[in-house]
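All protein chains but one are shown in place.
Moving on, here comes chain A:
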Amino acid sequence: MASDGLHESETLAALRSEAESLKGKLEEERAKLHDVELRQVAERVEALGQFVMKTRRTLKGHGNKVLCMDWCRDKRRIVSSSQDGKVIVWDSFTTNKEHAVTMPCTWVMACAYAPSGCAIACGGLDNKCSVYPLTFDKNENMAAKKKSVAMHTNYLSACSFTNSDMQILTASGDGTCALWDVESGQLLQSFHGHGADVLCLDLAPSETGNTFVSGGCDKKAMVWDMRSGQCVQAFETHESDINSVRYYPSGDAFASGSDDATCRLYDLRADREVAIYSKESIIFGASSVDFSLSGRLLFAGYNDYTINVWDVLKGVRVSILFGHENRVSTLRVSPDGTAFCSGSWDHTLRVWA
């Protein structure tokens, strides 16, 4: 009936206008508490000295672009995954390869080490996240013990074990994140809200409780309650895809890296962006970010092959690291903060200290 159609579009228009006015109110509320910039608060903090950070190890062996890496809690082993379909576990002290498995798909975009150090998880264009127990039996075929855990309807972009080997959190090109039970493969919770591919996620430090942050092609960073599946806070200040999100060590803030060539810091209690790390000369996207142990430094890998080191408090760059011969795609600081590892489209990984 014609009148139903009219009623329908009135409702849609009413909802749209309420959404717009709520967004305006949200901005207002956030702005009320924006009384100072982080870098102003940090004016009296002593400036950092000169940094001498060099490549200490180069891990060679992948046949194509390195897409992701993760540290083992033992602070020495590293798992990495590549466009060539291979997932390799390295001893970063000796650079020896300890394990290697070939996935049935190319573009293994995500990999993660289990907290116990006894398994790894990975996935990519296969739309799944699979778990492989690590065995030291030379006769055993790693691929034989593979366990399919997560199933998405598009590529897997990120995965992370929670505090134990029993649960995995995944992010996907299908626009969702999900929490899975490793043993049964059961979906425990799904997280809907991103308007496009989700590219990254990071779990809050365990002391902070059950939340995680995700970033996506919709330019949004969203903080989720793992138990309820609800989005707690959302931030939309980036101007392009968010490639990487990482919690600040205390769990009260997180950093993001984006194709808009900036990294930003969001404070969760102030509910707003509190710092932006950018320079006019940096025009390529930031693919991956991580904090040093204390949170004073933010390391960011870029598509222009460099790694920029930012002073988190003062908002300035303190060092630029050259070495990779193609995009830096992944970067993580070691669990005890003594080094960080970067992976690149140049097929290698580098450990810097």
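Observations
One rule holds in what follows: a contact is a pair of C-beta atoms (placed from the backbone, for glycine too) under 8 Å apart; a residue touches a chain by one contact, two chains touch by 3 or more; residues count from 1.
Just so we're on the same page, contacts and distances are computed from a predicted model.
When the listed names "Lipoyl amidotransferase LIPT1, mitochondrial", "Tetraspanin", "Guanine nucleotide-binding protein subunit gamma" or "Prolactin" are checked against UniProt, the chain not shown comes out as "Guanine nucleotide-binding protein subunit gamma". Contact with the omitted chain, checked across A:K23, A:R227 or A:K279, is made by A:K23. Considering the whole complex, the residue from A:R77, A:K219, A:R272 or A:H347 that touches the absent chain is A:R272. Of A:T176, A:S244, A:T330 or A:S344, it is A:T176 that touches the chain left out of the display. Touch with the hidden chain on the side of chain A covers residues 8, 11-12, 15-16, 18-19, 22-23, 25-26, 29-30, 33-38, 41-42, 45, 48, 52-53, 56-58, 60, 76, 92-93, 151-153, 172, 174-176, 178, 187, 190, 192-195, 230-231, 233-234, 248-250, 252-253, 267, 269-272, 274, 292-297, 312-313, 333, 336-340, 351, 353.
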